[in-house]
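Pasting in a structure now, in structure tokens, and then I'll have a few things to ask.
Complex shown without one protein chain; remaining protein chains in place.
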Amino acid sequence: MIYRIVVLIIKELIQFFRDKGLLLFVIYLFTGDMYIAANGIDLTLKNAKFYVIDEDNSFLSRELISKFQKPTFEFSGYLSSVSMAEKYLFEDKCVGIIVIPEDFSKNIKNKTQTQIGIIVNGTETSTSYLFSGYVSVIISKFSIENSFNIETKNLPIVNLRQRILYNNNMDSHIFMTITELFSVITLLILILPASAIIKEKENGNIEMLLVSPVNISEFMVAKVIAMNIIIILGVITTTIIIIKGVLKVPFNGSFILFILLTAIYVFTSSGISMFIASVASNMLQVSQITIMLLLPILYLSGSWAPIESMPYIFQKLTYLSPLKYYLEGSFTIILKGLGLSYVYKHFLGTFILGIPVFLAGVYFLKKKI
Amino acid sequence: MLRLKKIKAIYKKEFKELKRDKISRIMVFMMPIMIMIVFGYGMALDVEKIPFVILDEDNSVLSRELAYKFIENTRYYRLIGAVSSQKEGLKLIDKGKIRMMIVIPYGFEKRLKSNKPVNVQIFEDGIFPYRASVSVSYSNIIANNFNIDLLSANGNKNQGIDIRTRYWFNEDIRQKNVTASGVLLIALFIGPAIFSSLLIVKEKEYGSIYNIYTSSINKAEFIIAKQLFAMSIFFVNFFILFAMTILLFNVPFKGSFILFLLAAIIYLLVSTSLGILISTFVMTQVTAVVGTAIICIIPSILYSGYITPVSSMTNEAYFIAHIFPNYYFFNLIKMSYLKGLSLISYIKNIAILLVFYLIFISVAIYRFRKYE
Partner (left out) sequence: MNIIEINNIVKKYKKRVALNNVSLEIKEKTLTCIVGPDGAGKSTLLKIMAGVLKFDSGKMKIFNYEMKKLSYFEELKDKIAFMPQGLGLNLYQRLSIEENVDFFAELHEVDPKIRNERKYELLNATGLYKFKDRQVNKLSGGMKQKLGICCSLVHSPKVIILDEPTTGVDPISRRELYRLIHKFISEEGVTAIVSTSYMDEAERGDSVYIMHEGKIIYDDISSIDEDEVYYEYNKPDFIEFYNNLDENNHKFVILGRNFVKFAPKKPYPEDFKKFKFGIEENALKTIGTRKLNLQIKPAKSIGDKILELKNVTKKFGNFFAVKNVSFDVNKGEIIGLLGPNGAGKTTLMKILLGLYTPSSGSYNFFIGDNLLKEKIGYMSQKFSLYSDLTVKENLVLNGTLRKIKGSTLKNKIEELYYLGNLENYKAEIVEKLPLGIKQRLALMCAVIHEPMLVFLDEPTSGVDISERDVFWQIIRYFSNNKNTTFIVSTHFMTEADFCDKICLMNNGEIAEFDSPEALREKFRAKFGTPYSTQTKTPYSLEEKIKNMGFKTDIFGTKVKVYTKDISLLDTLNLNFKEEIITIDDIFVGATEDATT
């Protein structure tokens, strides 16, 4: 039996490597796609362009503006009127506009209250939040410093010393790269086994296998193992070449442990793919069902938005996404550099959720064939 | 000259085929709805209820006051409890139980009372950088308010600066206004592109493409017929999605529906012709699906401005964002739903989309061969 499975696995691998088009796409996913995702998106506040309407035009107001520095902010220039501001915001030329009133420096010196307006582009959802937050902090610090005419470090106040664990510079691309890798893995697990099975179904190969002594479980197990090998090979090469090499993402934990977790995840989640294969009768359907399932799995894993900020029902539903356990476990391993005693729960989660999914997939597919 | 009868023949055939294909028939309409629900409800980027612990080594009135400032801010922070050592708190962060720990040092009150500044250490879980940066900014604001109170209490009269923040176009900063309406950007791009590329590739794969090769239908007629069919399916989807944004997510709509409809049609022209263009490069349906998905997902979600503003992208990314059509349609969406219409800007974006369409469709027609 094992011998037969091995033979079938080899067959599967040969077939995969012969399909040049598919091979190319898979390679792209593990390399180019990873690179684009890492460099394209930064969810933290970076280069936030802003304009200033400076009605005061004083030394202090210029001083204030100079506090907004790169890489968080990018000062784009002065505007003369609110209607200009409206136009610029409308055309998405900037994230926000700071309005400094006429008597700004006078009020500061007199220690009377002064107003500063921040106009934020409400259509840039996440950024507008961050922008107004950061701007507020800088302005209030500035006001404290200037109204007491002493440097903040000598004032009897609380200074926050923030330490960002695991990712000192709040480097967004680390997060993006790793989650993109997980998305790629998930996409491939869902689509590769299902499309390989559908192909055999369409060509009538399955019929031949049914007549031969091969039983259908061997056939499926072989397929899943073969696809696992492909995906894990991809993960290993990407981790070494792209993630560690090109993108210089730190890898703090045990590589072996990470690959082990990946293997469990890939193996158990391929049950979903078999389920897809049992429902679909052609490639069009495979693709559609895959996308239907992929999106919620990705979303519910917390790879797009932090789980805490999801609506309550969605927070509970996240337990159904096998990717959640894998994602959290992997981050713990890769970034936190922690060992099995910390991630055993994620292993268990991946496993316990995965096994029924896998068995159900096998069951449905067997029934269908 | 395009012959309508030929286009109609292909169109009718596709219609009947889809009618017979139960799963595809349902999927084609269910998929965009699914995307709308997941993104609309799910893409909530507001970071709220960050779980945290406090390590209060000072245990004084002032330290409790500072701690209370965080605790009372229940919208953004959720107190899990107090810990007795840094180690304990860090372990909780390692386990993912909490995201932040505030360490108020011994002698906190004493230093402040003797007019000296004091450092408060905050540990943030940096796995999800966005969450961390939001949390950093919240905690800074809280600390600042605390400081101002502190200084005023010490007799330092200071009215400080009153910061008035206004969120334009989305006054009550409802994320859903943007995330839900933005789904149109994604759903009307990925779906039509995959669907239309499959429409052509399936004929290649099965062999029925010979009927086209050997008939007098010309390339443009064939491609346009396929495109029209894909368009009409997603035209229906557009209405479904539009209704969902208005009725389910209560997104305000400030623009003109007719103009928005026109924009959506042009956007569909772009996405379907991109799908057709991709189909001229591939031979099998699997590669068509995988290829189209890869080409479409990244620009429509990441480079469109849906998640991060295009204006703050770095040079490379800023450039990429402009060479994909999604950014321009997103402008049109924002304009129609939230910002209100500006005719000049509308025409500009529409014109750019049309250019994309013309390029895609002409390259597709040029590349499509009527022979083997």
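Letters A and B mark the chains in the order given here, with residues in each chain numbered from 1 onward.
In this section, a contact is a pair of C-beta atoms (placed from the backbone, for glycine too) under 8 Å apart; a residue touches a chain by one contact, two chains touch by 3 or more.
Being a predicted model, the structure only gives us computed values, none of them experimental.
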item: Residue in contact with the excluded chain [from B:Ile217, B:Ala230 or B:Val286]; value: B:Ile217
item: Touching residues on chain A - with respect to the absent chain; value: 3-4, 7-8, 11, 14-15, 18-19, 203-205, 207-214
item: Touching residues (missing chain, whole complex) on chain B; value: 3, 5-6, 8-10, 12-13, 16-17, 20-21, 206-208, 210-211, 213-218, 370-372
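Please note the rule applied: only the chains that are shown with their structure count from here on.
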item: Euclidean distance of C-alpha centroids - chain A vs chain B, Å; value: 13
item: Interface residues, chain A side, partner chain B - complex; value: 21-22, 25, 28-29, 33, 36-37, 39-49, 74, 86, 89-95, 108, 111-130, 132-137, 139-144, 147-148, 152-168, 170-172, 174-175, 187, 191, 195, 199, 279-289, 291-292, 295-296, 299-300, 302, 304-306, 308-311, 314, 328, 331-332, 335-336, 338, 342
item: Chain B - residues contacting chain A, complex; value: 21, 23-24, 27-28, 30-31, 34-35, 38-39, 41-51, 66, 90, 93-96, 99, 111-134, 136-141, 143-148, 150-151, 154, 156-171, 173, 175, 177-179, 190, 194, 198, 202, 282-287, 289-291, 293-294, 298, 302-303, 305, 307-314, 316-317, 320, 331, 334-335, 338-339, 342, 345
